[in-house]
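Before I ask anything, here is the structure I am working with.
In this view, the complex is presented without one of its protein chains, the others remaining in place.
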Amino acid sequence: MGESVLTAHVASAVKADAPPAIVLDGVNKWFGALHVLRDINLQVAAGERVVVCGPSGSGKSTMIRCINRLEQHQEGRIVVDGIELTDDLRSLDAIRREVGMVFQSFNLFPHLTVLDNCTLAPIWVRRMPKKEAEERARGFLNLMRIPEQAEKYPGQLSGGQQQRVAIARALCMQPKIMLFDEPTSALDPEMIKEVLDTMVMLAEMGMTMVCVTHEMGFARQVADRVVFMDRGEIVESGEPEAIFNNPQTDRLKLFLSQILRGH
Amino acid sequence: MGESVLTAHVASAVKADAPPAIVLDGVNKWFGALHVLRDINLQVAAGERVVVCGPSGSGKSTMIRCINRLEQHQEGRIVVDGIELTDDLRSLDAIRREVGMVFQSFNLFPHLTVLDNCTLAPIWVRRMPKKEAEERARGFLNLMRIPEQAEKYPGQLSGGQQQRVAIARALCMQPKIMLFDEPTSALDPEMIKEVLDTMVMLAEMGMTMVCVTHEMGFARQVADRVVFMDRGEIVESGEPEAIFNNPQTDRLKLFLSQILRGH
Amino acid sequence: MSEITLNTAVSGVPEAPSRTAPVRTTGAVAWARQNLFGSWWSTAVTLALAYLIVRWTIGFVEWAFLNAIWEVPVVNGQAQTQACREIKGIGACWAVITEKHRFILFGTYPFEEHWRPALVCLLFVGLYVVSAMRRFWNWTLVPIWAVTLTLIGVLMWGGVFGLSYVPQERWGGLPITLILSTFGLAFAFPLAILVALGRRSKLPAIKMLCVLYVELIRGVPLISLLFMASVMFPLFLPEGMNIDKLLRAQVAITLFAGAYLAEVVRGGLQALSRGQYEAADALGLSYWQKTGLIILPQALRMVIPPLVNTFIGFFKDTSLVLIIGIFDLLTAGKTAIVEPAWQGFGIEVYITVGVIYLVFCFAMSRYSQDLERDLNRHRRR
Amino acid sequence: MSASTDPRFASPGPPKRPLRLSWGDERVRGIVWQVLVVGIVVSVVYWLWSNTVHNLEVRRIATGFGFLSREAGLPIGESLIPYDPSNTYLRALTVGVLNTLKVAVIGVILATLLGTVVGIARLSNNWLLSKLAAVYVEVIRDLPLLLQLLFWYTILQGLPGPRQALNPIDGVFLSNRGMKLPFIEWTSAHWWTLLVMVVGIVLTWLYARVARAKQYADGQPRKVWPAGLALILGFPLAVWAAFGAPFTPDIPELRGFNFRGGLTVSPEFFALLIGLVTYTAGFIAEIVRAGIQAVNQGQWEAAEALGLRRTEVLRKIVLPQALRVIVPPMTSQYLNLTKNSSLAVAIGYQDIVSIANTTLNQTGQAIEGIAIIMLVYLTISLSISLFMNWYNAKIALVER
Partner (left out) sequence: QQPAVSGPTLDTIRQRGTLICGVNTGLAGFAQPDSQGVWRGFDVDYCRAVAIALWNDPSKVRYVPTTAQNRFTALQSGEVDMLARNTTWTLSRDTSLGFDFTGINFYDGQGFMVKTSTGVKTARELDGATICVQPGTTTEQNLTDWARSNRINFTPVVIERLEEVVQAYVAGRCDAYTTDVSGLAATRSAQPRPAEHTILPDVISKEPLGPLVRHGDQAFADLVRWIHNGLLTAEELGINAGNVRQAAQGDTRPDAQRLTGRTGDLGRMLGVDNAFMVNIVATLGNYGELFERNLGPIGLQRGPNALWNRGGLQYSPPFR
């Protein structure tokens, strides 16, 4: 049943000719004097799947965190799902409901069971009846192929399982957009595969996704677009094939040579 | 000079027709009521390189830890370098001098510099003059291709560098035998390569090695013998080619299919 | 480090010029906006607190400085404190300090010989400073301590080198506080380490003894231990054998501090990963080598903050020896105002004594924070 | 793990190893060491003990607890149970224990509250507030508690005398005799009212649970406080009215030297309480701060990314996790507060130490007096430890 829940939900999110899900317009951000985001312009259409890559420290995480306002940008506009991000707390609440985030380090709540992790936000934020929330959560856990872990605590799971719980937790809020910040880099190769499989499945169902990752295989397989960042700027952006096979800038070429060598 | 130090030393350890470096004879071990090692029989000749593999929880670590008595076996005999492991603390001291160990999680001493990490045991256990110990340590650091890290603290190094320091630290005691317990599984792919290269180099110099690892490439390249363990038993053992290409038991077949798929 | 990666990530390519951040995100105004007036609630708190601080400061300055009396005439050895009594509540009477400061600092130590305890205090401070410098953290510290402590003993007791002999009963004030806390901690610390190791020992009898010691001592107030040391201890010893009162208090404080420190150290030992023990074992280090070279250096570093907390606690707790009639700093202060002329000027004396304690404890706490940063440098990249 | 369920793993278990009598054997060494250490300790204790017995004999010091049933004849200012100087020492000591418990229990609760507030204030974004909290912690920690107690006592004595008592609210008097609160003449109707109120509290708690369950059922959150107010205040008031609303106010009034009637909070108790609470709160603040900071920033972010509000994050995510770091050191602080209450004697609050001191002075039974003090504190301390350890185990994280 998990499949059906998700497809039903995702389908509703993907409308033809919908307004862009995310708009970044001339976004600038500083940490103190350090200029970490420079005039970022990016549009993500509903249902689009964008992979962000770039060297360490290039501002990928910062950008993605600005989108659900874990960081505040200082110049420019960010519009998510038609709502502009301002200091207004209500708009913030509205946006966070629509945007799910999966962290590199999982950030599961260790004192709650897997099921409680998944139902917490639906119950308290979405005011969903507990039973319904649990049913839905079990659906997503099923989808993530970890239904039997529902009663365990995060500390009892392997890394790959934890990351899949984190994805399920985000999905339980039925977000329109999912943000992934290097969701696999804390995992060992076997677990990476589990998680990537899960993400591919989500992508195939049409979820709007922005994903920071160095997994080129994943990018090639599912990305509609790859964005390459360096030093706070978007240097190149385009179809995966174009980016990987035919990089335009020296920076990207150098970067690709490095990461391809690494593995 | 590092090369010469090592080769000289290793050469002395590898004698023709020498008695076996390690003998495990009907070794049994229990944790409480859990029977983790069952009638293990294993002989490692001087200069031989044995790779141990097997599913998680099969007792690989336990076996290797019994060899330098980080765990105590309860039945059977273990003879290392001609000395039988008994309750006698003095024989224990003698054995630990001859056996170097490299852990999965490095276990470097974070409060000491890399150099101090390497000279600690030679100075305090072997009663070597400090100067000589440092000279030798620098030699091995050189060999490990991290001579410039000598004055740093372990926390300042990357994982691969740390593991190479750990190997250097073990080598500084000039052990006749080196034990490796999944030395690469805490590392990311780039760093795995660094460490494996180092180990290959050691192997090529003729050091007696017992290595728990899932790195099939390494096994193929250097192992004289591969031992497959499951549930506390040695299930199969033989030349790498035979083991990998022509597994006899179902268990091994299953295992191989899993790990080959994983990567 | 981030800077470096930012610059070297893709080397060889010139960096794009970085714009400076807009003004409203930097500078004093931005700082105040962010830290003082971040929201209406923050603004309200700021204003309320600022008002209270200003008012109290003005009140205190008036009392302590503007309206204060610093000296009163002394007639026939009797201080004429009328003036002080007139302004009670309006201004401070620091005359009590002017008159009694030497007694407060040195107790009943012979007046002409006060330079000796004064020197002892300086020696202690010097000892602390030297011990605090990491440059001296090696074997040289042992002779330094030995010599200084001997010197302190010689100065306090005298009886040699032409110094007149001063029995222990006459010691008092700050030197007593420093002696009790320094020796107390100096002995309690090794004891604590042994007990902490013992409590983690695999040998059941030793473990039980350590647990008993820690739990029994921690479970009772220091007052009752001091009490026992003073009232009961003579009964424990064979007839005729007697131990100096100060020493008894010292032993009680040491035992008490030992139990507390042991728990702190144990916390550090527990926090250490098993891998460290195993790595040391695998290298063939003996138990004591492992403990001294690997385990303790790491465990102790980890517990510097609670350790110093405990140190500060004991420095202050030495004031409890007043229960058994030893004139430490605080007791000397209280005794100074027994004299009828000075009765009722406790606040001034307490403030003075409090400031002395504050200076020592604050120095300790600051130093520990620096030390913690310094020693844990190896943890950071 | 799965191995243990495997039938082939049902093994007889490890064989016993024989003990070899050799210095090389670890176990032999262990036994020798233990015998040595225990032997030394036992002989030292025996030596002290025999000395003591001998000394007691020689000095003709009588021991025994017979004095407990003798008339105490010592006056006690405040007591939770009826007490008169003609009662026995046992009762006097009991009064002391109760006084100690009173200040310890109230002190622990208040210090926890104040400490938590200051600890959170130190993490505040308001620079002034956080710096002030830091200064508070630093100053409070660095001054001897004894001085602080004397300070508070002096301050409280600065209040006007009973004749000029401050009268902020009708019936409430604040003077150097303490705080006098109006009270009512207690009748059975009040007992009923009180009972109903207790029932009301229990019902409110139950109602809160039901409300939570209902929210789980339909998702809608419900306010608990209106019902709680009705149950805890309204209902008892109704019962009280049903009894004819007996109300003979027992308002403190100045008669002779002092106020008669009403409830009293003595300055000694109050000074001790403030002193202990502010002092301990300084330490607790640091513990709370460390605890909250120990919770990974990622937990905040993850919870916020899910759309939880800050207060909800604090309550549901951060504090439950911080507790695990907070509880063990908190235990020590509770112990310290309890033990520090023994300084009460300096400012005239008659706790167990004060009363036992007087007892041992009057009777000369020093050994028994000290033994009683130590026993009382040990019992309290160990009870606190046990409870906190149990609580700590209860909230421990489940790990692999």
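A, B, C and D label the chains in the order they appear, each numbered from 1.
The definition used in the following text is that contacts are C-beta pairs under 8 Å (C-beta built on N, C-alpha and C of every residue); 3 or more make two chains touch, one makes a residue touch a chain.
Worth saying up front: this structure is predicted, and the values here are computed from it rather than measured.
Looking at the complete complex, one finds that the omitted chain is in touch with C, D. Interface note: of C:106, C:213, C:256 or C:314, the residue touching the hidden chain in the full complex is C:106.
Residue D:357 is the one among D:94, D:299, D:331 or D:357 that touches the chain not shown.
Annotation: of D:88, D:176, D:293 or D:392, D:176 touches the absent chain (contact as defined above). Although one chain is not shown, part of subunit D still touches it, namely residues 59-62, 73-77, 85-86, 150, 153-154, 157-158, 160-162, 176-177, 255-258, 260, 267-268, 345-348, 350, 354, 357-358, 360-362, 364, 366. By the touch criterion stated above, the residues of subunit C touching the omitted chain are 77-78, 82, 85-86, 99-100, 102-103, 106-111, 167, 169-170, 172, 227, 230-232, 234-235, 240, 242, 245, 322-327, 331, 334-341, 343-344, 346.
Rule of thumb we're sticking to: only the chains that are shown with their structure count from here on.
Centre-to-centre spacing of subunit C and subunit D amounts to 26 Å, using the average Cα coordinate of each chain. Spacing of subunit B relative to subunit C, judged by their CA centroids, is 49 angstrom. Averaged C-alpha coordinates give centres for subunit A and subunit C that are 52 Å from one another. Note for the complex: subunit D touches subunit B at residues 1-4, 6, 8-9, 11, 13-15, 17, 20, 22, 24-27, 29. By the touch criterion stated above, subunit B contacts subunit D in their complex at residues 28-30, 32-36, 38, 57, 74-75, 86-91, 231-232. Contact residues of subunit D toward subunit A in the complex are 215-221, 296, 298-299, 301-309, 312, 316-317, 320-321, 395, 397-400.
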